[in-house]
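A single protein chain has been omitted from the complex, and every remaining protein chain is retained in its original position.
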Amino acid sequence: MTGPGLDVRGLAVTYRGAHGDRQALEHLDLTVAPGRTVGLIGRSGSGKTTAGKAVLGLLPRTATVTGEVRFDDTDLLTMPERHRRRLRWEHLALVPQAAMSALDPVMAVDAQIAEVVRAHRDVGRKAALALAHQSLERVGIHADRASSYPHQFSGGMRQRALIAMATVLEPSVLVADEPTTGLDVIVQDRVLELLVRAKEELGLALLVVTHDLGVANELCDHVVALEHGRVQATGTPAQVLNRPADAGVVVPRPAGEAAPALEVSGVTVSFAGGRGLAALRRSSELTVLRDVSLTVGRGEVVGLAGESGCGKSSLAATLVGLTSVDDGAIRVAGHELAAGDRADWRPLRRHVQMIFQDPYDSLNPRLRVRDAVAEPLVAQRLAADDADRDRRVTQALDDAGLTPVADYLDRYPYQLSGGERQRVAIARALVVEPRVILADEPVSMLDEHTAAGVVRLLADLARRLDVAVLLVSHDVSLLRRVCDRVAVMYLGRIVEQGPARDVLDTPRHPYTQALVRAVPSRVPGQRRARVLLDGEPPSLRHRPTGCAFHPRCPKASASCAGDDPPLTDLAPGHGAACWHPVAVAAEKGGARA
Amino acid sequence: ACTSVPVDERGPADAPTIDDVAGREPVPTIQLLTKTAANDPSRFELSRMIVEAWQEAGIDAELLPVDDAQLNARTFTGKDYDAFVVSYGPTPERLDPDNLLSRFQSDGATDAGSNVSMFVDPGYDAAYLEQNQADDAETRRAAVEEAQRILYDEVPVVPLIYPVVGAAYRSDRWEGIEPAVGYPLFNVWNATAATPLDDRDTLVVGTVFDPPTLNPVLVDTLESQIPLSLVYDTPLAIDADGETVERAAESVEVSGSEVTLTLRDGMTFSDGTPVTGADLAFTVEYLRDTAAPLYAAGLSGVSGVAADGQTVTITLAAPAAAFTDVTLTQLPILPQHVWSTVADPTTFTNDAPVGSGPFVLEQRRIGESLSFAARTDHYDAPAADRLELAILGSFEAGISALTSGEIDLYDDVQPATQYQSLKEADGVTVVETQSHGWRGLHLNTSRAPFDDRAFRVALRALVPYDDLVDVVMEGAAEPGGSVIAPSLEQWHDPDLAPFEYDAGAAMEALADAGYAFGPDGRLYYPETGS
Amino acid sequence: MSAAIATVGWQAAQRVWRTPGAKLALIGFGLFVLVALIGPWIAPYDPFARLQLANGEPARSIPPSLEHPFGTTSYGRDVLSQVIWGTRRTLVVGFVGALVTVVIGVNVGLVAGFAGGRTDALLMRITDSAYALPFLPFAIVLVGILGRSDVVLLLAIAALFWRTTARVVRAQVLSLKQRPFVRAAVVGGARPRRVLYRHIAPNVVSLAMLYGLFLVTEAVIAEASLSFLGLAPPDSISWGTIMFDAFTSTELNTTWWWAFFPGLAIMLFVLCMSLLGRAYESAQAHRWESRQP
Partner (left out) sequence: MATDTTPPVTADPPAPERRRGGRPLARFLLSRLLQMMVTLAVLVPLTFLLFRAVPGDPAAAVVGPDMDPAVADQLRERYGLDQPLPQQFLSYCLALLQGDLGTSFQYKVPVVDVLGDRLVNSAVLVVPAVLLAVAIGIGLGAFAATSGRRFDEGVRTSAFVIKASPIFWVSTLALTLFGLTLGWVPSLGMFSPGEGGDGLTRFLSLDFLHHLALPLTILVLYYLVEPTLTMRTSMKEVLDQEFIELGRAQGLPRRRIVYRHGARNAALPVVTLAPALVDNIIGGQVIVETVFSWPGMGRGVVEAVNNYDYPMMQGIFLLTAVTVIVVNAVIDVAYAYLDPRVRLA
């Protein structure tokens, strides 16, 4: 079953605004044939969404659209809105960008889908609901969950519900705007699979908007790259997506056992859960870290990976004393902190520093760069005098690569770019000359080039200043590039740990394997086998018994539900906590295929 | 162009002055207490004007407006004041001179006593006692004149103005309504006499005063008496001209300290029980013994009561002229069979009062209304079928309600000028009566400089009476004089002339007493030792 | 912290001035303040003087004219002079009330939000209770018990109005506490007091100023309402007391101007303040929080 395709010619969009007009899109040409997928890629603000919406005629009244959008030999742009409205969803459907807010929060999901059905087809309530359920079933949401409200769904389920909603009337053209942004890689993988299946089953002409080059690479037959509303390149993924200018590979640390700067053993952390009265009950406590042990040597970069919510940030916060420890011990630069020891972290502050995920928000908006960086020195009274303080601030900024330093000293954060801000944050961490730096997703909010620079800087500092760095990230390729060793977390436990290459190239834990494999490949032409783990990422509140991963584990046996496997060394320095570790030889072959 | 009211011609023309103040004390600043402008705008205005005049004359004075409760606490129950402006309303009991005269007896000159001016004068006490116990009218009148003359001369109090009070009713709907002394329109006489000119059956009376209770044991304000007087008969009553007349009693006989009353025959309470002398006798003792705030004082002199059929003999410890005219004209006759079973009269709400009066209470809705049904079997049966007392939110609401015809009669003791706008209203008749109440200045004779009669005389002469009448009262008042208002012709001493502003006389009085203004412009006490 | 307020205040005024539509409100506000300051010198008459016409008649109930732009009262007083004199008291109550309230509210909010735990729970229960007390009955009763004075009025305002500021500030502090830059300050070794007053409080100042602006109008209306109900301190003059006099005069239907102009003054003042508040809010919105370089 194949419908007509979409043909866009010379599409241009201008937004009228209070501060003058803004041309968001200049002359876009593209053709999406039935059964084919075209990708629109580009940085944030480059006009991708604008293009997608223009195609469906969904732009606000302040937008002036010119050009042609031909569907089934008619120009959608010159068509009266009345007619266009009838075409929408029946023939042209959309999976919008923000899955979290694209569903009406006060209406059950199946009812929302049924509503669309009834707006276009003359069917009864019952029939519409049946159609909705059928469509939800297709994306793996069963009837018993179909009448839930959106907030009862996880992000992945909502995204799937939106796909169900978009395909319920079996349209000819589907525009998917950032269908996987904000989703965990493993979930993303599943959603991508769904899209591909829907395209094939329904013979859709699929227009995918994304900024993720990996996604574009895997999904698309044809790619259009936008930059400031202009078409920058167009062609097959292989033609457009040249391998990204990688950060290059960081110089590996010379082999040999590093003296440990940070040692964590058996740390367990829990939060009081719930709100109000519930918070008073012990049973509602949420254990976010269980028996975590980890070592970071001087000059070593250790990566910490795991899906969202597994406890990476919690561990980092614990290691800088922002969270108190229930059990276990932490040893930093020779200082020991035992469990329950809410003791003074203050003497340790000069040894451990942290860099936060969000560069836009980790600097006090009211402090100038000079004051922000000097803050730890002042707070801890570390500087001998003002001159000493200024010297050390300048040195730290210089180390962080903000040169010429004088240009930056008197700026406020709002006068800095994201990368510059993150460098200020790094300078602030460096200024006390710490032994350990914890970097919690330091680059996840930065664009690729800036991110590469920041990461290279961190690794470089580790080598040069002999600082121990714990780098938290969910970006496997980033970890592969800069880390000496990598630890993988799942639901608050470290499930695999070892040299970066070993862990990432020859994972022994099925979860690590899934995590590594789920990352879309950015090598043009490379088609990766999908992972497609069962189920949803579990929540801490409903932690499965035994091996927490077993409900999703393809290799799980009955025994997995019984005991939690300990972390055991499978190779020198490479341990995994699994009853059925992945065999090494087979894996090697699989990964390279 | 507009100008402020000139206070010229008032300058201390021949004020006594000195250059050397050695051996003298300055007269301290005089504080004049009054109500706030919010509580009582015209009283506040009067006070302000007086203080301005005093200041003009060189006497250091300041105005201190305070709340009701504070004013009462500092004056009536505390005596902690220099001078304050009082307002004695034209209540029925003041139709008898005893009420006002009793307030200046020496034995009341204590902190909590009733002698607000702390006035001590044995001659006055004698005169008061004489009028109080006199058993013939002539002697009493002479004693009353003597008492008011002493107050006029000794100046413990300065009646400033006798207001003309207003009231109004819908004369296009009702006839038979006649102005009376006391509350000019809303009284039991008009309540029964009012006759509709059309087919309406309810006389609607507006009032801002929500009668707090209908329990005579608890009633503590004179205003609450009025609804009570509709439901309960009194043995005697004060008629429209201020004369005491028989009401439930057929006759009254006073001989020395013995008062004999004979009640009408055939009267019944609203529950059908006949009214007997026993009920009256019971009432006298009951209200005395339960210390009913409004009646206990008047009944305290009763030493014995005896009833025989319809005849009741009340024995007083000492003769009291006011007993018949004040106490017996207010006393509600209570049914013994009802009240003797009331366990605690202080918590009894008396929701359905049983009385022998011309009306029965039909319904009471606090803050909204009281409605009464006429009793056709009463000896003074009302002409209308019903009477409704509508509680209004504010005085001005009543004015507009009368204009629009929502109420028929409005009688809220206020200066006549307040009823000005009604004069143009169709179908409304405005009644103006000279009040026997007054507004005056109490001076605390127990503290300097008010302990000096000369100073009090001077202050009195420095009050701009004409301005008070013309500007503040807009002409609706007479300048003050005796504590017994001229409208009470049978008691007022016509020889006591109205006061006049007279700066010269004031300065003379001060000079004679040795007061003098120093070079700093302040007034100084006479030299000590002289 | 006062330096922070001063700078923030000055910068705010500058930005507000540049905000379109705020100029008029700022000018109006300036005028009101000016009148409050120099009122006694510019009022054409003594507000309490009973005026006379040339012929010696009292100048009662004269409609607005050149001579008396706001007319005269039934006692023959010049309404314009009264309104001018009333400005001072109204504004003083407004600003002092707002200041006291903001100081209380901000500190309660800061402490509750920052300390958390029991302190927070206790303070928030108190705040909830304050929400259960409607202002007007509370103030009426308080004035009834403690007497009619400005201090009692300010007490009533301070006793209740802090609740909103406290809640908003607490919410802000709670979110600031979780913001990376505050956590970074903790990691940087700042002690709690330093974190609170150097990192959190300054970021609350502009919010507090905004609430301060709105509180001024609330305090002004509160004062006027109580005065209108006859609960003003004796012998005081404010826009509310003028209207009370007018309302109780029984002559309102013939002297509408008596109540009209003081009410208009309140309305214009409140309007100016709310417009300023809005301008300040929008001028503030993207200032510090701007995410764009």
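Note that the chains are named A, B and C in the order they appear, and that numbering of residues resets to 1 at the start of each chain.
To be clear about the criterion, a contact is a pair of C-beta atoms (placed from the backbone, for glycine too) under 8 Å apart; a residue touches a chain by one contact, two chains touch by 3 or more.
Note that this is a predicted model, so its numbers are computed, not measured.
Asker: Name every displayed chain that the left-out chain is in contact with.
Answerer: Computed over the complete complex, the missing chain touches A, B, C.
Asker: Kindly state which of the options C:13, C:133 or C:174 is in contact with the chain not pictured.
Answerer: Counting the whole complex, the residue in contact with the absent chain is C:133.
Asker: Check each of A:26, A:72 or A:115 against the chain that is not shown and name the one that touches it.
Answerer: Residue touching the absent chain, from the options given: A:115.
Asker: From the list B:29, B:303 or B:346, which touches the chain that is not on show?
Answerer: Final answer for the missing-chain contact: B:346.
Asker: Using the touch definition from the top, which of A:66, A:101 or A:239 touches the missing chain?
Answerer: Selected residue, touching the omitted chain: A:101.
Asker: Tell me, which residues in subunit C touch the chain that this view leaves out?
Answerer: Looking at subunit C, the ones touching the missing chain are residues 125-126, 128-129, 131-138, 140-146, 164, 217, 221, 224-225, 228-231, 243, 246-247, 252-253, 256, 259-260, 262-264, 266-268, 270-271, 274-275.
Asker: What subunit A residues would touch the chain not displayed?
Answerer: These residues of subunit A touch the chain that is not shown: 56, 58, 85-90, 93-94, 96-98, 101-108, 115-116, 119-120, 139-142, 144-145, 148-149, 151-152, 157, 165, 190, 193-194, 276-277, 510, 513-514, 517, 529-536, 538, 542, 551, 554-555, 586, 590.
Asker: Can you list, in ascending order, the subunit B residues touching the missing chain?
Answerer: 68-73, 76-77, 86-89, 91, 112-114, 202, 204, 206, 210, 212-213, 215, 218, 220-222, 291, 293, 297, 346-347, 349, 363, 365-369, 371, 386, 388, 390-394, 397, 400-401, 404, 406-407
The working rule: only the chains that are shown with their structure count from here on.
Asker: Quick check: how many Å separate the C-alpha centres of subunit A and subunit B?
Answerer: 88
Asker: Hey, how far is the Cα centre of subunit A from the one of subunit C, in Å?
Answerer: 48
Asker: On subunit B, where are the residues touching two or more other chains?
Answerer: none
Asker: Give the residues of subunit A that touch two or more other chains, as numbers and ranges in rising order.
Answerer: none
Asker: Which bits of subunit C are touching subunit B when the two form their complex?
Answerer: My answer: residues 45-46, 48-54, 58-59, 67-68, 72, 75-76, 78, 147-148, 230-232, 234-235, 241, 244-245, 247-254.
Asker: Which of the residues in subunit B end up touching subunit C in this complex?
Answerer: 1-6, 36-39, 41, 45, 48, 63-67, 70, 394-396, 399-400, 418, 421, 471
Asker: Report the residues of subunit C in contact with subunit A in the complex, numbered from low to high.
Answerer: Residues 179-191, 194, 199, 202-203, 287-293 of subunit C touch subunit A in their complex.
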